[in-house]
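As structure tokens, the structure follows; a few thoughts come after it.
Missing here: one protein chain of the complex. Every other protein chain is in place.
We just call them A and B in the order they show up, numbering each chain from 1.
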Amino acid sequence: MSERYSSFEPGGRRWLWQRVTAAFLVVVLAFHFFLLHFVHHADEVTFAMSAGRMETLSYYSLMVLFLLTATFHGVNGVYNALVNTGLSGRQRTAVKWTLVVASVVLIVQGIRTANAWAGISLV
Amino acid sequence: MSTQLPQEPETESEPETDAETGSQQARRMREKAERRERTRTEETPDLSDEETRVIKVFRYDPEVPEKQEPRFDEFHVPFEKGTTVLDALIYARDTYDSSLTFRHSCRQAVCGSDALFINGSQRLGCQTQLGDLDEPVRVEPLPHQDVVKDLVVDMDHFYEQMHAVDPFFDPDETPADPMVEQSQTRANREKIKTSTRCIWCGACMSSCNVAAGNNDYLGPAAINKAYRFAMDEREGSEKKRERLEIIERENGVWRCQTQFSCTNVCPKDIPLTEHIQALKREAVKENLKFW
Partner (left out) sequence: MSQSYNRGLVEDFGRWREFSAGMWAWVFHKFTGWVLVGYLFTHIAVLSTALSGPAAYTGTIRTLEGLLVVRVLEVGLLAVAVFHILNGCRLLLVDLGVGLERQDVSFYASLILTGAIVVASVPTFLAGVSL
């Protein structure tokens, strides 16, 4: 009977990380919304204000961590939803790597932006 | 849990002797013959002086040309307090159309053969009071299973999933003396109590949106079976590990999206989602131990 299940990858790790990131995101996403819509207002955004925040190491690292967890949580959620529909084989591998590449691009772009504000230049 | 109204006193107090059962059988045969006679003599029985209900029943039979196109047939059935959907179906079959096909056996929510899709929800025909439903009562075969004929669906896949979790008791060691009970603590009994009630009706699997889209998903009933043994303290440790390996594969517990559909329809009120979630945590705990 066991051979009916082709994949031995226990989904448990992804399941657990989805919950762990969720618990983290509750706090950070609420903070993010609050800070950028209630403390500061949408019509007063300027480069200088964003830069001012990003220059603080704690804010910068929080935002990078936010980006990493949100990307993992969101993309893993999408992947999971597709696995639920029984996606398998080549199609699945293709979807998986597309999502991985998209996440990497997103994270790189996000960090470059944060660096621009923080005044960090790598290259 | 019996769902039928209590029998009339005289039947209840009757001693269950062979002779009695024989006469009951004879009485039923006689009644059946009378009904058949009635159907033959008058086209439809006269129900005008009785309270009746209308049921709309799904019909399909690939082997009969007129029934290859699925349709609904309407039947008027007598109604009194306590009439179940199964009673109505039996009446319809015996009175109007002997080709009406459905499974049933115990008529008391024990055998699990008459799970049907009644007014948009998975229920046991024998456990569902006609009086609780809006008219006309739509009776369909279980969704997400192939229809073989009328209300009969192919249960093979469901049984395969049930067997996939090795649904049997397998302790590490059995007492040397075969007369010694293998008892479990009260607390442990409480923990698995509800999970032992499954009657393999398939209602839960049919209601599950994930199982519908992904045939490899074990489904609620099979996972509940795994819970029943994995959480039993008498289960052998090796077997428990094997069982957890089965349910923590990709198409095991992780596919459950906690929609609660299975828990809502289970005729034996098994808290399926709760058991699935408990196994997810158990699997995570086991894995954390190995890290």
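Methods note: a residue touches a chain if its C-beta (ideal position, glycine included) is under 8 Å from a C-beta of that chain, and two chains touch if they have at least 3 such contacts.
In this text, all values refer to a predicted model and were calculated from it rather than measured experimentally.
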item: Per the touch definition above, residue among B:60, B:79, B:96 or B:158 touching the missing chain; value: B:60
item: Interface with the undisplayed chain - residues on chain B; value: 60, 62-63, 70, 120-121, 143-144, 146-148, 154, 209, 212, 257-261, 263-264, 271, 273-274, 277-278, 280-281
item: On chain A, residues whose C-beta touches the chain left out of the figure; value: 19, 22-23, 25-26, 29-30, 33, 37-38, 41-48, 50-51, 67, 70-71, 74-75, 77-78, 81, 102, 106, 109-110, 112-113, 116-117
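FYI, only the chains that are shown with their structure count from here on.
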item: Gap in Å, rounded to a whole number, between the CA centres of chain B and chain A; value: 44
item: Contact set on chain A toward chain B in their complex; value: 1-2, 4-5, 7-16, 83-86
item: Complex interface listing, chain B residues touching chain A; value: 160, 163-164, 166, 210, 213-217, 246, 248-252, 254-255, 257, 280, 283-284, 287
